[in-house]
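Have a look at this one before I ask anything.
With one protein chain held back, the other chains of the complex are shown just where they sit.
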Amino acid sequence: MSVDAVSRRQRDTYLIFIALCVFTFINLTPLIWAVLTSLKDPRDAFTIPPTIIFEPTLEYHYEVWFENDFFRYLKNSLIISLGTVLVSVPAGSLAAYALSRIPRRSAGPILSALFTIRMFPHMLLAIPFFVMGTFLGMIDTYPLLILALVAINQPFTIWLMHGFFLEIPRDLDEAAAIDGCTSWQAFRIVILPLARPGMTVAALFSLLLSYNEFLFALVLTGTTTKTLPVAIASFGGEDISAWSLSAAGAIGIMLPIVLVMLVLQRHLVRGLTAGAVKG
Amino acid sequence: MAPLTVRQATKSFGSVQVLHGVDVDIEDGEFVVLVGPSGCGKSTLLRLIAGLEDITSGDILIDGKVVSRLHPKDRDIAMVFQSYALYPHMTVAENMGFSLRMRDVGKSEQDRKVREAAGILGLTDLLDRYPRQLSGGQRQRVAMGRAIVRDPKVFLFDEPLSNLDAKLRVQMRAEIRELQKALRTTIVYVTHDQIEAMTMADKIVVMRDGRVEQIGSPLELYDRPANMFVGGFIGSPAMNLLHGRVSEDGRSFTTDDGADIAFSEAVSPAPGRQAVLGLRPEDFTIADGGTPATIRLIEPTGADLLINFDLGGEPITALFHERLALREGETVGLSVPSNKVHFFDPDSGARIE
């Protein structure tokens, strides 16, 4: 390549860099705006032109968590997310392991069936859950929502874990069999410790999925088991005088996710293609 | 330490038949090597013996007991994998002791046996390391250690040395052989390296396309290959195979290209018969009265001299252990002792006596 072409390439790269900076900034405006709002007094929140420079206050962050029950909703969210993970990931790992070890011609149809199930309209599942929950008096209990979330989470967990198990060489299963293991022993003693990083990833993705879930949480919870997304949606969406407060809540809900995402960064694409994050 | 018998074993993967009725008898304490070209079914046979694949028909007997339907763990075998298949999350000691642990051997007994095996293999200092902290050769040793701790009836090796460099390979070859002599266990060893086969085996099984071509001791196979395939496969450089006809008096052979090769004495196949003549490169001598051949290429390896000849249009490879003063382009006389020639049937490939 000529010197000219190289310098032109470099210039292009700079242009792309600048364009990306601008785009990223615009793209993040809603987020930045929400952060600013959460730090504003309503006096600063309702102004034309919008106030950019103001004296920030953490008052609303404090208020939303300590005076508005958000800790209770957080507790609900955590119980439900962890419950889902504890049911979904072990069961899913077992199935995924078996799936990765049976002949491909048997595994193929099962995988496609799971993929199809993943495409289910959730509404179609929400209705029977709601009706049966009503009959059984289980609306507004943890188990009902956990089961519903397991239902939408299970195919994804199996898909994701299947990929991880495929990466563990089958030689190890065979060596274990020869060394005297039954399938269960081989799984528990040899394979599972090796699959632990994969299981962690699957668990975090499942956690994220259940933490973010809205539809089932909306229709299956009530005052005692309300989760954070339901709480924030009903909280200040309408009433503008509560803007600062609900912005503080929203930011609070978002923060743990950002942390989890930083941990998961390396595995993000894999989780995405298996359908994590946004069920 | 037990005899092993494979009786009429066949194996199909779906509609593809990979083994076509294999019979092998292995005596107690014998070192048997399976050789053959890639894809001939060596690994498949080994895995049938191990129980990692289901036998389609036929039987496997270990110590006189039919084990064809048993789980691998119940066959009392040990296997060394080409990839070694060490458990990455266990230390060397844990890897080696794993089979004992699974068989509920007491902790102190486990420890004793692991130490003993580690001593034999020179692994004592490495017992606390993890496989990822070992070199290829050390991993190989651990894989063997894992097999010998248990003192199984039969050892199975699937190309255990193919991931090592040439030097280490030679060394491990000798070590495995010595180990076998010391432990006197039955070993089935798969390789496609025929030097490994020749140097290690008590008995070699040559396979091709899912069939056994010949079973015998290394020297039997070398001296009296049962057919053209075995003749060409065993020995390096490979045997020269020339198509042609035995003369009426039985004292010479005329190749299809018209070159005449004279023998010092009359040879056994019927005079006038069409045959394939097999000549080992190392059996040639240079003699004035020999068949004239032109030197195409001289490849000195240091120890030996490898020479490519043109013998009446046929390319011939010959190997000499002395340093001959020859030049490329020169024509010399080649001769072969008549007791070192092999004849095969051109159609069936079978040896002609």
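Quick notes on this one:
Letters A and B mark the chains as written, and numbering starts fresh at 1 in each.
In this section, contacts are C-beta pairs under 8 Å (C-beta built on N, C-alpha and C of every residue); 3 or more make two chains touch, one makes a residue touch a chain.
Basically, contacts and distances are computed from a predicted model.
Missing chain, UniProt protein name: "Sugar ABC transporter permease", from among "Sugar ABC transporter permease", "Pyruvate dehydrogenase E1 component subunit beta", "Nitrite/sulfite reductase" or "[NiFe] hydrogenase diaphorase moiety large subunit". The absent chain, not drawn in this view, touches the displayed chains A, B throughout the complex. Here one chain is not drawn; of A:L39, A:V85 or A:V150, the residue touching it is A:V150. Contact with the omitted chain, checked across A:Y60, A:Y73 or A:Y97, is made by A:Y97. Counting the whole complex, the residues of subunit A in touch with the unshown chain are 1, 12-13, 16-17, 19-20, 23-24, 27-31, 33-34, 37, 45-50, 87, 90-92, 94-95, 97-99, 101-103, 106, 116-117, 119-132, 134, 147-148, 150-151, 154-155, 158, 177, 182-184, 187, 208, 211-212, 214-215, 218-219, 228-230, 232-233, 237, 240, 243, 246-247, 250, 253-254, 257-258, 261-262, 265, 268-269, 272-273, 275, 277-279. Seen from subunit B, the chain kept out of the figure touches residues 51-54, 69, 71-72.
Note that only the chains that are shown with their structure count from here on.
Inter-chain centre distance (subunit A to subunit B, centres taken as mean C-alpha positions): 56 Å.
Contact residues on subunit A toward subunit B in their complex (touch as defined above): 169, 171-172, 174-182, 185, 190, 193-194. Those residues of subunit B whose C-beta lies close enough to touch subunit A in the complex are 50-52, 71-73, 77-79, 81, 83, 85-89, 98-99, 102-103, 146.
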